[in-house]
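Only one protein chain is missing; all other protein chains are in place.
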Amino acid sequence: MIAILKQGTTPAQMQHLVDWLKHMNLDVHVSKGAEVTVLGLIGDTSRVDMELLKSLEMVESVKRVSEPFKQANRKFHPKDTIIQAGHVRIGGGYFAMIAGPCSVESEEQIIAVAQSVKESGANLLRGGAFKPRTSPYAFQGMKGEGIRLLLEAKKATGLPIVTEIMNINTLDLFADVDIIQVGARNMQNFDLLKELGKTQKPILLKRGLANTLQELLMSAEYIMSEGNEQVILCERGIRTFETTTRNTLDLSAVSVLHKLSHLPVVVDPSHATGKAELVPPMAYAATAAGADGIMIEVHNNPACALCDGAQSLTPHQFHEVCHKVRKIREAIV
Amino acid sequence: MIAILKQGTTPAQMQHLVDWLKHMNLDVHVSKGAEVTVLGLIGDTSRVDMELLKSLEMVESVKRVSEPFKQANRKFHPKDTIIQAGHVRIGGGYFAMIAGPCSVESEEQIIAVAQSVKESGANLLRGGAFKPRTSPYAFQGMKGEGIRLLLEAKKATGLPIVTEIMNINTLDLFADVDIIQVGARNMQNFDLLKELGKTQKPILLKRGLANTLQELLMSAEYIMSEGNEQVILCERGIRTFETTTRNTLDLSAVSVLHKLSHLPVVVDPSHATGKAELVPPMAYAATAAGADGIMIEVHNNPACALCDGAQSLTPHQFHEVCHKVRKIREAIV
Amino acid sequence: MIAILKQGTTPAQMQHLVDWLKHMNLDVHVSKGAEVTVLGLIGDTSRVDMELLKSLEMVESVKRVSEPFKQANRKFHPKDTIIQAGHVRIGGGYFAMIAGPCSVESEEQIIAVAQSVKESGANLLRGGAFKPRTSPYAFQGMKGEGIRLLLEAKKATGLPIVTEIMNINTLDLFADVDIIQVGARNMQNFDLLKELGKTQKPILLKRGLANTLQELLMSAEYIMSEGNEQVILCERGIRTFETTTRNTLDLSAVSVLHKLSHLPVVVDPSHATGKAELVPPMAYAATAAGADGIMIEVHNNPACALCDGAQSLTPHQFHEVCHKVRKIREAIV
Partner (left out) sequence: MIAILKQGTTPAQMQHLVDWLKHMNLDVHVSKGAEVTVLGLIGDTSRVDMELLKSLEMVESVKRVSEPFKQANRKFHPKDTIIQAGHVRIGGGYFAMIAGPCSVESEEQIIAVAQSVKESGANLLRGGAFKPRTSPYAFQGMKGEGIRLLLEAKKATGLPIVTEIMNINTLDLFADVDIIQVGARNMQNFDLLKELGKTQKPILLKRGLANTLQELLMSAEYIMSEGNEQVILCERGIRTFETTTRNTLDLSAVSVLHKLSHLPVVVDPSHATGKAELVPPMAYAATAAGADGIMIEVHNNPACALCDGAQSLTPHQFHEVCHKVRKIREAIV
């Protein structure tokens, strides 16, 4: 960590700061230049409160030179992490095609969708049982019963399942779930992350709406620092001023995360865009950008004329997406 | 709620949509114009999934005309809500001057700060016991012991206390806390909000970094819909592209929230700006904008040369702020 | 255009508004619902000041149902526009591979780069002669001499050239330029757009850092409404809170623009990301998303050890990008 001191800092002020830093078991290397004095902090700087340091009157700016995340850091773990979820692998060349309905609604629905997406090429089944909703009056999901139905669909198709947790007190219900999802709104629910870190389940961690990639990695670190290294990162769009799409899908995140971390990165174009017509092109773009997987909402209700065109793809559209994703993966090898 | 249909929607498609809406116990009023067909949905539209409706192929756009929040809505509750926290009132002309250290560090510290800010004019004491930190390696607060020390300071000074909860499983520790704070990162931790809605404690709900004012009100609604109407809203800066301040303080929020809701609105200039020198002008601006209170970090460590200039004010600076805030309140009556 | 009136609007207020709208040669269709009154405005609403209408006390909200752009609108021009720049076509299945150095520096440099990128597969040459720079003290480009050198490179290789204009008073210098670029900072320099609309040159119009896609199309409309229909839209990243990339490349823009407009859409991953290592994956992603072209900075200075890794690709890296872009285009057909 580097701290640049303002011109005009007195030797006494600087000494105060150096003493305080040494008190935190850091070595401090002072370099006085013509215009500026730079302090190099050596040792375990992950405990240093960078915001506090920045806010000091005498400090011009602070810059980490080693990232504050350790276990998620590629520097200390150069090889891609490969996550094992049931019989499926994700990362290091293994691609996750995660598909399923927004919410689990009935046994017939979830089994039919599961069979359909499996035939098209999905290797993981998603479906919402606990649903985070902006309004307390909106449908909040089938909860425990939804998980039970997902497990029926898993039994029927062999597809491992991915579903979201919102409250650590419901963890027991996730005993047979293959990948536990943490939603965007809970990305910095640190107590939840720590408890999930004590399990040995793969965790799919979604980026918060306004969180930087470094914050996403720090949240992964919360899970990993408790002993669970099975974390999958998920880009799902960030909040910007643009209003034609629900969120702005940040595909540069795939390469940036791959460079900084060894963890696999999947992309969710359905939630990012909020429009079915944008899902296929963004699924192709995510694949071309090097994602380790994509996560797509698919419905299976031929009677529901309404559903066509909504955020979920039809099984037929999903089949086409799977086909082209495979071709793009061959093209970028 | 109004749904505008795209040109070219067939009568059969429209009928499907109308049937689906009626199935949700809504009356639908169809208005065919020259260029466009507008559906007016009448009834309890708070359960309608607006995102789903928007994402339908045939739908051009959807617009709520009645806000989706009810209990927080000024339309149904025209008078300002006045919150009672201990002997202190907030809202409806009563002003909260909330001050205290970022973190509780020791009994001496918290009592000394409490006495000092009380003398200057604070009527509520804040202090962090559970600290949400981006890094798992950073200091996470004194936790239960921190709350115990806050209660000692309350005993010593009579100031009611405000402190943050991060995990519903620690609720018992907050039995004697006067106002429970929900931090920005937990603004959409809906399960936490619902549990707090079952208490009768005043809740200080901070706006999330990238949450709209309507989402803030919907989160207040989560608490209120469970029976707890004692909610204080808090603006504390939003995330934007600007980097000279930690966040961008959105002071228009004060008037907008006052117009939409009867709940009191306080402003936290310390976290919003991250620099002590910006705290006084933003405290004055918040007061002039009509806030029902401000929340300021104050430290009390004359030996700590470091602390001057950091995000926290010195007791002397805080004294000056209290004085000018009083004068501005008189000026805008 | 739809205007939704607030509950409680009096008949007299509404009549005032209706009279005012009729005064602008609009027909007004009034639809009174149970909760809300909707005015449907019929006629040429492109002249209506939507911001003014929105700001009226009695108006709840305003929604355009027909887009305010006409000539750029796909509804009135369903077929893809194909732009002809020299012998090269762009749009409607024709792909622009635009490459060249950030700035023109010398005749040797620009001719060498031009020859190199042509061999790899570029069909258009880019290079900055007039450089918009945040600082008045930074190098502002070779200006007229830079354009002269680009024309030499065109003569040597046959590649049509693309270069940026910053001031309409320099238009004469662009007489032999094939495509005139309008930079992000000038996207809403309306007087410049209008003057370019009076030429018959293809215009490459870059999206502003904080402009919506609708504003981009309105700026295209400024050019087209003066008679020049040869507009190429360019996505080059938007400003968000994320700091690991210079900007956030918004690839959904490609599909959204293709849906709304018949104009070709190219993507500039070099400026969007600011890091060479991110340029290839974002070039692949843009291609997979359906872009009509990409625009890449390439340098050609084997002696310059510095340049490797900067925002510009080496000729060798560019060669690889061209190869994979071709393969991805085949994959998504």
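The chains carry the letters A, B and C, assigned in the order they are written, with residues numbered from 1 in each.
The working rule: a residue touches a chain if its C-beta (ideal position, glycine included) is under 8 Å from a C-beta of that chain, and two chains touch if they have at least 3 such contacts.
Predicted, not measured: the structure shown is a model, and the values here were computed from it.
For the chain left out of this panel, the touching residue among C:G43, C:G86, C:P132 or C:G158 is C:P132.
Among C:T37, C:Q109, C:N123 or C:N186, the one in contact with the hidden chain is C:N186.
Against the chain not displayed here, chain A makes contact via residues 2, 4, 7, 27, 29, 31, 33-36, 38, 40, 42, 60-61, 63, 65-66, 210, 239-241, 243. Although one chain is not shown, part of chain B still touches it, namely residues 210, 212-214, 238, 240-245, 248-252, 254-256, 259, 272-273, 277-278, 281-282, 284-290, 324, 327-328, 330-332. Contact between chain C and the absent chain runs through residues 12-13, 16-17, 20, 44, 46-47, 49, 51-52, 54-58, 68, 132-139, 166-169, 185-186, 188-191, 194, 208-210, 215, 218, 221-222, 225-226, 239, 246, 274-276, 305-306, 308-311.
We take it that only the chains that are shown with their structure count from here on.
With respect to chain A, maximal separation of chain centres occurs for C (centres as means of Cα atoms).
The distance from the centre of chain B to the centre of chain C, with each centre set as the mean of the Cα atoms, comes to 39 Å.
Chain A and chain C have CA centres that are 31 Å apart.
Chain B has residues 210, 239 in contact with two or more other chains.
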